[in-house]
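Below, a portion of the complex is reproduced, with chain positions unchanged.
Per-chain residue numbering starts at 1, and chain names A and B are given in the order in which the chains are listed.
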Amino acid sequence: MIQVSVNSDMKQVDEMLPLSELLSGWGFDCQRVAVAINEDFVPRSAYSATRLRDNDRVDVVAPVQGG
Amino acid sequence: MTDNWTLYGSTFNSRLLIGSALYPSPQVMSDAITASGSEIVTVSLRRQAPEEAGGQSLWTHIQQLNKTLLPNTAGCHSVKEALTLAQMSREMFETDWIKLEVIGDDYNLQPDPIATVEAAEQLVKQGFKVFPYCTDDLVVCQRLLSVGCEVLMPWGSPIGTGRGLMNPYNLQTIRERLPDTPLIIDAGIGKPSHAVMALELGYDGVLLNTAVAQASEPVLMAEGFRHALLAGRSAYLAGAMPERQTASPSTPTLGMPFWHQS
């Protein structure tokens, strides 16, 4: 188990699981969010091949109003 | 009068770009945007809590408007943040358009001219069509063009102040020096008269949000801005009379009665 921050919340995760499974596990709909790890963009196509490392900072964003 | 304009190869009729934030309700937002006649709506990305559906509902309303989306990088303070948020936007909104904002100061929320040029250069290389939010600095505008921006969006005054065009002289200089670039006033518009002035100066369009969303009656104000952009554009194309120092009568003086040689 490693520790990562997801939108600034600390979470324990299994470093073996791919990002795609982690996102679903956290309750995100992969088609409706975009992701960055440590401020680097991660394209949706790479979720299944991406694995987190200890202390990774994950941002999961969705569309909102803007000016 | 049909009078289209073109942004990165797409043609539009309305010269108003409108934001989707700060409205009293999603329904008022939809009605106001529709009343404004705008064809381009700005959106953004923010962190989502899995369960939350709030943003979702608003986002649904925005999608139903079926407008061209212009995602922004509002809130970014560094080149790196802006680049990453732009990439996330491209995937999420399926558009290579990006309203580039790199804030340089949290007090006046002005763009950082140096970081904005740097971010714009990299975004263009990555295939983005960049709409840079910039100040009314001619040289920064020239730099943005030289790195590949095809549209410029100088501010009228700081975001959300509603102070209108703080520096018409600078804005006019930019217009005169960059006659072939689509120029959009972004930020600071508070009233329809401000939008009319921008187009009278020869600006091609206006981007605003607070002026409509925070009006007492957003839908009616949106309609006001719709007319404002038509008024300003007509005024520019029609060629206004020159301002004169001294009065001159409109009614003919020749044949005035009651005048007699003594």
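Here is the rule we use: a contact is a pair of C-beta atoms (placed from the backbone, for glycine too) under 8 Å apart; a residue touches a chain by one contact, two chains touch by 3 or more.
Note that the coordinates shown come from a computational prediction; the quantities given were computed from them, not determined experimentally.
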{"item": "Copies of each displayed chain within the entire complex, written as a formula", "value": "A x4, B x4"}
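One rule holds in what follows: only the chains that are shown with their structure count from here on.
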{"item": "Inter-chain centre distance, chain A versus chain B - centres from mean C-alpha coordinates, in Å", "value": "34"}
{"item": "Of chain B, residues touching chain A in the complex", "value": "19-23, 29, 42-51, 55-56, 58-59, 62, 71-72, 74, 80-81, 84, 87-89, 91-93, 159, 209-210"}
{"item": "Touching residues (chain side chain A, partner chain B) in the complex", "value": "7-8, 26-28, 32-36, 39-41, 43-44, 59-67"}
